[in-house]
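I have a structure here, written as structure tokens, and I will follow up with some questions on it.
Every protein chain but one is kept in place in this view of the complex.
Naming follows writing order (A and B), and every chain is counted from residue 1.
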Amino acid sequence: MKNALIAIFNIVKKDLLIEFRNKDVILSISGFATIIIFIFSFAFDVGSSFSSSTAGGILWSSISFASIIGINRSFVIENENNTLGGLLMAPISRDIIYLGKMIGNFIFITISEIVILPIFAILFNFSILSIEFIICCLLANIGLSVIGTLFASLSIKVRAKEVLLPMLFLPCIIPILFASIEATSLIFQQKSWSELFTWFQIIIAFNLIFFIFSLFISNVIFED
Amino acid sequence: MDNIIKNKLLLFSSFFMLVNIYLIFIWVPTEANQGAIQRILYIHVPVSQISMIAIIIVAISSVLFLLKRNEFWDKIAIASAEIGLLYGTIMLLSGILWAKPVWGVWWTGEAKLTTALILYLIYVSYIMFRNYFPIGSQGQRIAAIIAIIGALDTPLIYFAANLWSEAHPPIVLGPASENDSSFSSSEMRIVWLFSTISFMIFFVYLLRVRYKLQDNISKYLKITTERPN
Partner (left out) sequence: MKNNHLLCKSITKRFGNNKVISNLDLSLKSGDVALLLGKNGAGKSTLIKLLSFLSLPDSGEITINDINYHKNDSENYRRQVGSALHENMLYNDLTVKENLFFFSKLYFIQNPEKNLENLIKNLSLSEYIDKKIRFLSHGIRKKVSIAKALLHNPNFIFFDEIESGLDKNSTNELEDLILEKKQSGAGILLTSHMIRQSINISNKVVIMNKGNISKIFSNVSSKNHKEIINYYEKITSQI
């Protein structure tokens, strides 16, 4: 168990070090999401009138699109020189590799949001500094990274993965999308915890189910 | 032997379907509330139910394939996915055609519709994925995992869509906005039952044809690419 944690820690550390140097994933996610938010803000003519639902919808659609692009990048990096092979040859179980990548992707998405959210707050004039909103973001990020890492690792050998991966990813994260859009909308309307909690429950259930499933299935994913 | 079974199925299926068409469009009386458009439901409802069954078949075969690694289950999975997709397409089109005159809108945010559409998209992606992956057992295994993910996701999607549609109630107008689409008289129920059976037989026939095709493709590839020893 201790060995497993050490291995996961080292994989995450390695990913963070590489990301610190080339900033590939974080730039992809934050850049892409910011552009989409900008475009939507013009398209829906946000300046005049907008509902909290529209705002939530724009935010989470953008983050979802951008996340899968970024997560795809994180696996493309492993494909250069087939470093994934190096990980598979090391005496660690496959779920450790999955966990390491997943935690790394979670960190990347969260850091990207530090850029995305203030821009969103400015454009839509919403306050993002509330504990409920932060919890909502963290829960959604876990879900996006769990399922994103799962699909990205399944798609390593498939051709046209830049097209296929979003096609697969986006329908599957509908529960997170609905829940986080609605929760965001309720937070902006300053509704109570009890109303929020139902939506958080969906995200938590989603995260748990797919997290456990991914650990279970990681051996089959990396089998050749 | 195979051909005889296949031909019997085709015969059965054609016979049932012809009778079905007669029953739906000529025999069954027109429903009072919705009018003639209600007849589409005798197609829409059975086809929807069977496409859901197809998805369950894909999920179960995928699990069995991963457990037993027997190619039979993989062929059933792809066959069921493609025929299920065909039925899903008929479901969506017939549903839309029915909805406009009856509800006044082509589409609403109702949970069932949302879930059906999302599942449809997941299965389109599943089939695309299978075709874009290089040939071999790894692609089959990964496709099986995707099918299982879709199956696991379905209750969550339905639950979330349900809560969403309660929060954002869909606006339906039109003559049947208050009624549901149940079949009220006994003649209607007979036709609905008969239609379900007809479409079921047709599904089994198509499944068989598609399975055989997959089997032949697999055999052909084995023969043409196997290195002589």
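What we mean here is this: a residue touches a chain if its C-beta (ideal position, glycine included) is under 8 Å from a C-beta of that chain, and two chains touch if they have at least 3 such contacts.
Just so we're clear, the structure is a prediction, and the values are computed from it rather than from any experiment.
**Q** For the chain left off this view, which of A:M1, A:L17, A:A43 or A:L129 is in contact with it?
**A** Residue touching the absent chain, from the options given: A:L17.
**Q** List the residues of subunit A that touch the chain left out of this view.
**A** So the residues of subunit A touching the missing chain come out as 3, 6-7, 10-11, 14, 17-18, 21-22, 80-83, 85-93, 223-224.
As a convention for this text, only the chains that are shown with their structure count from here on.
**Q** Subunit A touches which residues of subunit B in the complex?
**A** Touching subunit A: residues 66, 114, 118, 121-122, 124-126, 128-129, 132-134, 138-139, 141-142, 145-146, 148-150, 152-153, 156-157, 159-161, 163-164, 167-168 of subunit B.
**Q** Report the residues of subunit A in contact with subunit B in the complex, numbered from low to high.
**A** Contact set of subunit A toward subunit B: 53, 147, 150, 154-155, 157-160, 164, 167-168, 171-172, 174-175, 178-179, 182, 198-199, 202, 205-206, 209-210, 213, 217, 220-221, 223-224.
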